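Part of the complex only, each chain left as placed.
Chains here go by letter, A, B, C and D, matching the order in which they are written, and residues are numbered from 1 within each.
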């Protein structure tokens, strides 16, 4: 009897989660657009010129949110993966798979915007410095996670294998974050130019935070959308998906 | 000793079997039957805790095998479709290293005798890659000769063996049962085990119902 | 127990003879290819040396990884190992140690000889050897995770390198960095101790996720 | 407003290429991702519907017991 209850939980959660996610998605899109417009407006229209870097510093409004998100999404992904591994909950595996592509996207954007920033500031697109390298490794970890899951047909096995990889890769996150502290490198430490002129800093900080919030909302919206697709695919033989498909005509 | 209740096995989108229950005590053998693809191998692997069951429970001496872990494994001897012998090593080396990995003591004399018993005299020191199909299977089965662990799980042990060897293996299983051991066995050949009680279990028709929850 | 696993794997490696010899030859050939591809100026060679030697060691290790579990998986031995009455992590540790003895240690022994070819100073040679001695166990340990994760998976060996190479990058950086630091007069200690931390992690932490991945592969 | 003219805005103090290069790539990718998702979801739903219809037809056309059990939903617990 207990088995049945556990089963019910296991299988029912996607079923209840699916419509809930569907309702939430538009709200997150709206918030993402709101914060994005506000942040970009502050960052690109209102915020003053940086004393040291000129106008080039405005890449910060893209680069920092992307970098933060790339690390943060990895943590969330590893969290879900770990939960899935420990408690064998189907939904968490799906969440991890749903987050990975977005995380990879942000890791790539962090590298891309960083490279475009590095050329005018450091005079080079790329250096093999600790933070840059560990961010690159992060991108490869995301790609490895996606490739590993794609290579395994059985979704349950794919979830578990991916979870192990994700958990092993977590060591990389503190390395990225603290690399500037542990090794003195070319890359900016904690916000050099922001402290220079406090009056400007407020605007910059606001722009940056709003952009980061926008990326956050975007990630949630995207992850929910993707997890819904994954659910449909994986649960296609369950009654609730069949009913859903029937309803849609 | 070994109890399974309401086991269900799902492969891909197929539910191979559901609600399989049985109980096996010392001196008894479970003879698992079914068409090709009906899930016999899958069930055996569940009994070894290699694959988790989708639902249902397996108990050994009253405790769920997932919890028991090493305790259960130290009483279990599994022989699968694969022979688990190294082609580069000789039958003698294979036998010894299998025993060592299972943390059993097997002296060289006993190993040589076991190999002679399964008909590999003169091949003890020939790398297994040169053995014939049946001789490889014999090399794998030589483990059973001195096997003292309580639960034997054998997946088509008779495959590729000639009639004399089949009889020999059946004899080994019989002796094991008589000593109070348990065995779970699948085979498509009709072979009678000389001793012990046999329970039969048929698995569904192999063309299982599509799964729907 | 550990001894049983290590003994068996070493015996297998000996039986296949070529394995050890050929891993070393691979290392030698890759290292020797570079001067061929790049040209013979001694100054440039000396600057390349740490990187090339370390990359070659890394590749040589990586090449031997797919067989770490694949052979055992194919012939059913892996199931037997998983059903053995010891924790699977311990067994994996044994296999990692055996792998290092077969694939890592020979590289460490060869490295100083090959380093001479690149005109490295005595100090740099010593640090190179030490860095390899500390670093190669990390390579074996980390590699085991990748080998277990890709076991029986469609992508096979190449997916393995995709997973493992990023994790190898820190080892490479610290390893080559130690030699570089010596060449440019800074002390190698900082790099070496980081390498040591990686090695400890690789050998004593990695077997557990590896064991978990193996159980998943066997399901 | 910080800018005096649109041209100045575009030039970004001679760093226009770098700044707008980042902005454009980021914008394109972040718009492409949801679009790809929506598209992927549409094709998936279409495929699933096709499969469902094919199954229902098969079940309807083929009343042989083995085939029937093939598609019959088993949502009641077997006791």
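One rule holds in what follows: a contact is a pair of C-beta atoms (placed from the backbone, for glycine too) under 8 Å apart; a residue touches a chain by one contact, two chains touch by 3 or more.
These figures come from a predicted structure and were not determined experimentally.
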Practice problem: Please express the complete complex as a composition formula over the shown chain labels. | Solution: A x1, B x2, C x2, D x1
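In the analysis below, only the chains that are shown with their structure count from here on.
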Quiz prompt | Whole-Å separation of chain centres (CA-atom averages), subunit A against subunit C | solution = 32
Quiz prompt | Centre-of-Cα separation between subunit D and subunit A, whole angstrom | solution = 18
Quiz item: By residue number and range, which residues of subunit B touch two or more other chains?
Solution: 210-213
Quiz prompt | In subunit D, residues with contacts to at least two other chains | solution = 73, 75
Quiz item: subunit C touches which residues of subunit A in the complex?
Solution: 85, 128, 133, 136-137, 140-141, 143-144, 147-148, 151-153, 156-157, 160-161, 164-165, 167-169, 171, 175
Self-check item: List of subunit C residues in touch with subunit A within their complex
Solution: 145, 149-150, 153-155, 159, 162-163, 165-167, 169-170, 173, 201, 206, 209, 212-213, 216-217, 219
Quiz item: Along subunit A, where are the residues that touch subunit D in the complex?
Solution: 4, 44-49, 54-56, 58-59, 62-63, 66, 101-102, 105, 108-109, 112-113, 116-117, 119-120, 218, 221-222, 225-226, 228-229, 232-233, 236, 239, 241-242, 245-246, 248
